[in-house]
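Take a look at this one; I'll ask things after.
Complex shown without one protein chain; remaining protein chains in place.
Moving on to chain A:
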Amino acid sequence: MSGGPFDGKAVITGAGKSQVGRRLMRGGLDLTLEASLRAIADAGLTPDDIDGVASYPGPGAPQRGFSGADVHEVRNALGLRTSWYMSGIETAGQIGPVIEACMAVTLGFANHVLVFRSVWESTAQADGGRASVLFDGGKLPPHMAWTAPFGALSPANWLALPAQRYMHDHGLTREHLGTVALTARRHAALNPDAVFRDPLSMEDYLGARMISEPFGLYDCDVPCDGATAVIVSRRDAAAGLPRHPLTVESAGTGMFERATWDQRIDLTTMAAHDAAATLWDRTTLTSADVDVAQLYDGFTFLTVQWLDALGFAAHGEVGALLEDGALLALDGDLPLNTSGGQLSGGRLHGMGLLHEACVQLWGEGQERQVGGAVGSRPDVAVVAVGGGPVAGAMLLSHG
């Protein structure tokens, strides 16, 4: 449909993923180029057609493995003649550059923008674990100066704090969080590319070792190596391309409070709530129109936050959605994280969720296709990524 912030002009015409796995021992740029070339070919384009490039986070990644390639590395390697490009981390989460690309094509700055995100955290942490990548040179990075002195070295610690408060204030339980993890694992079992596919029971979930209460092992996503890319095109430049273009109906980019992990006025909300508010402000669609949801699950509680923020339940009442997994199953009213999310599919850091939204809208989910059993596919997908002061959301349609 037309309307929305991009007036129907911004469309997704292709998507690609590299090999995804644990400790692949492949270089970040290698993975990035694999995903990029696959996305370009998927759109029916060649590198000569690509005149824009965008990526998160760009140079200066906070730790080793967090970024596989910069925009210029990809431009240089593929000899791209770009009329527009950007990268950044101060943007609407890991999909912020996709939203920037939508603006660029809408305004005529480019016809076909390659947007990529790549990580190689599994290989980077293979030798010494997470702590080994944080302190290159032995110095505390600035973003951890307020937390690491107190033994809080991981986002698991930072996000356990609001999770615990949400549980206290709103009656959310560990079983509710477990429903998010179990749903992801059930869907991963149907996705040959997922990292963890073995069955996971609620007993397994509750019995796993604790990381930072209320988070146990299965509340945390799995570091992996892999790259994801999509092609954002202007609709009139996409005529004749092989795929049905997916319309970007809206984008949520709001952040109304300071960018902190711990000073938000209501500790049981996050920047997600501001991004979601702007997403809905910019479209006539509502949460009731959503057929499939790909909601960030770096930790189970972040999916709870997005369900809350996007209005799938009244604030604080997400637990009711998670009483059992039926609602979130492929044949439920709100199929969730259909590729296994990051919890079981692998931590592709937001862009994997966008890739899966495209797969579902194109009806190519095979065994995990929403509506596949009855020969249909979803029309509207929401993608929302980030946690704490990181948040961005997109609404896509097949229309």
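Methods note: a residue touches a chain if its C-beta (ideal position, glycine included) is under 8 Å from a C-beta of that chain, and two chains touch if they have at least 3 such contacts; residues count from 1.
To be clear about the criterion, contacts and distances are computed from a predicted model.
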Choices "Nitrous oxide reductase", "Iron complex transport system ATP-binding protein", "Zn-ribbon domain-containing OB-fold protein" or "ABC transporter permease" - which one is the UniProt name of the chain not shown: "Zn-ribbon domain-containing OB-fold protein"
Of A:94, A:125 or A:154, the one touching the omitted chain in the full complex: A:154
From A:7, A:90, A:213 or A:333, residue that would touch the chain that is not displayed: A:213
Footprint left on chain A by the chain that the document does not show: 130-131, 135, 139-140, 144-154, 156-157, 160-165, 168, 209-215, 258, 260, 262-263, 265, 267
